[in-house]
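With one protein chain held back, the other chains of the complex are shown just where they sit.
By letter and in written order, the chains are A and B; residue numbering begins at 1 in each of them.
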Amino acid sequence: MTPWVRRQQALADYTLAAMARRRVKNIGLLLIYALVIFVIASATLFSTALRHEAEIVLAEAPELIVQNLVMGRHDMISAEIIEELEAIRGVGGVTGRLWGYFYDRVNGANYTLMVPLDPKMVPPAGQALFGEALPRTRGLGWDTAPLFLSRYPGDLFRLDPAGRLSHESALVSADLILLGEEDFRAFFDLPPAVYTDIAVSIRNSREIDTIVAKAGKLLPNARLVTRDEISRTYQKLFYWREGIMVAMAGASVLAFAIFAAEKASGLSAEETREIGILKAIGWDTRDVIAMKLWEGGLISLGAFLFGTGLAYLHVFAFDAALFASVLKGWSVIYPDFRLTPMIDGVQLTALFFLTVLPYTAATIVPIWRAATADPDQVMR
Amino acid sequence: MISLHAVRKLYNEGRPSEVTALGGIDLEIARDALTVFRGPSGSGKTTLLSVISCMARPSSGRVFVDGRNVSGLPESFLTQERRRTFGFVFQRFNLIRGLTVLENVLLPAAPLGRAPRDDAERATARLEALGLGPKAHVLVEQLSGGEAQRTAIARALINDPPVLIADEPTANLDTELAMRFLDIVAGLRAEGRTVVMTSHDPRIWQAALVDRVVALRDGRLDEEQP
Partner (left out) sequence: MILQVPILALLLGSALASAVALWAACFAIRVLRGWDITNGSGQQLALERATQLVSTLFGLVMLIEIAALFLFVFNADRMATLFVGAMCAVGTFNANAWGFPALTLKIAVFFAAALWLRLDRLDRAGHDYPLTRVKYAAILGIAPLLLANAAAELAYFLNLKTDVITSCCSKLYTPANAGLAAEMTGLAPGRALWLLAICGLAVALAGGAVLLRGRGARLLALAGIAFFLAALTAIVSVISLYVYDHPNHHCPFCLLKRDYGYFGYALYIPLFAGTALAAGVGMMRALPRSDSLAAITPLAIRRHTRRALAAFALFGAAVLWAIASSQLILFG
């Protein structure tokens, strides 16, 4: 071990002993600090996890979606277009999609009804697959309880459960009802040979731009949405929400920094005397600063680990109960789901910057002021 | 060992409240001797002690320690010089509460980055020699006055300095403990250490052990007194 390491070790040892003696003050400081970090870390971890969820969901989405526009609004698209699109070179597969929304007057929720693209997922006639939130909000007591939907007073449309959708990616499937094509057309009273929109899969991602251009020429009235665009929108949305949360928490960081500066400058008589003694028995200003930086570092690190650890539990074990509504809510039905635990190095580094930096900056001048005490003052 | 040439020390320099604590002192302190500064309070003994021991820089004049001019050194190098050469025992002992005897004794060694085990061994040996062996892991606020002072002495010696500086070491001790302190000092001199202290305690300057008494008055050497 080099003398440098041993010096740091000795200073850290002293710091720990000194902090243990002022337990109440230091634990109080640590808890407030940890609380600030907890708020910011929760927002960051949660948003990172949501972005990850969105990525998983979108990974299976088609590369391109073609929608028909009438008067600038989304309208049903004719099945004939499928063949036209199939003729474009480079297009892998073209499928008409059927989906729509239904407002449930029973509980005021909006459901998404959909015919699954994967033939294996299509339930038999008269049956449907329910999203995870649906039986919960409708109070369907047992697994085989049928769901009755009422489109207008006096109407009842019965759907028997064919199963439930898994919890994975519940974020977008919570309010989902999957049913067969015939049931779908019957429920919404749709004519045959029209679709909500058309999904186009493209094998080579480098060709997306060319195919979009060709399809645009072919269908001048259509709206063409690529998967990358949707992904970007999601990412932006989550980044933005996270940023708003953190910017708001910035105020609390600022308040904490002022609090910490005051704590550090208002050293108790006892601490001032101790620094005087240390300087008198041969500690240098640098040693005292290093010792105090250890103190700040230990408190920062402790609060950082504690706050981030709590935030991890909060987000991944307790579903971010405290501010889920701010960060994810876009529907009456909140999905009940477990996020996949994941930690992002960049986010953690940034978090460390945002929380430890203000604290260090706020305390360093008071530390220096205390450390430059005259060594002979204890003799006067 | 230590020599002072025309050393002056002013406090609050250049302000209306300026005070001349030392007004031009020439002094030679012999190696391996026990030197005592005496004088009434306010005579400048403590300031002189802090200038000699590199705690404070003189406002003018020069201080030599072992032939090296230390008066122009910046603070941190003065500190290095100080911890290499001097150990300190203060009037009010200045132990840090909440730490044990051993932890207090080890404090001056912390910034030096030596092997902690060697330091601990040396500290324990010194505490044993001073009769504090059983108290090594006791918190310092539980010590008696004599024990506290011996802890302070052990702390002053942890870095093995050639010079021990003591400011009014017997002011808070009864006669028996004061004599005990003088015994310890005798032992340190036998180890070959130089001792410099201030005192207005006649028990000290009349002791046979003392090699030289320097009298001070109003920041100057008082030549009339012996």
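What we mean here is this: contacts are C-beta pairs under 8 Å (C-beta built on N, C-alpha and C of every residue); 3 or more make two chains touch, one makes a residue touch a chain.
These numbers were taken from a predicted model, which means no experiment stands behind them.
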item: Chain not shown, its touching partners among those shown; value: A, B
item: Which of A:I56, A:V106 or A:I244 contacts the chain that the document leaves out; value: A:I244
item: Residue among B:S76, B:S144 or B:T175 that touches the chain left out of view; value: B:S76
item: Residues of chain B (touch criterion as defined above) contacting the omitted chain; value: 13-14, 57-60, 71-77
item: Where the missing chain touches chain A, by residue; value: 40, 44, 228, 231-232, 235-236, 239-240, 242-244, 246-247, 250, 285-286, 289, 345-347, 349-351, 353-354, 357-358, 360-361, 364-365, 368, 371-372
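As a convention for this text, only the chains that are shown with their structure count from here on.
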item: Approximate Å spacing (C-alpha centroids) for the pair chain A, chain B; value: 63
item: Complex interface listing, chain A residues touching chain B; value: 1-7, 9-11, 13-14, 17-18, 21, 270, 274, 277-287, 374-376, 378-380
item: Sites on chain B touched by chain A in the complex; value: 46, 49-50, 55-56, 75-76, 79-80, 82-83, 88, 90-91, 94-99, 103, 107-116, 155-156, 159, 167
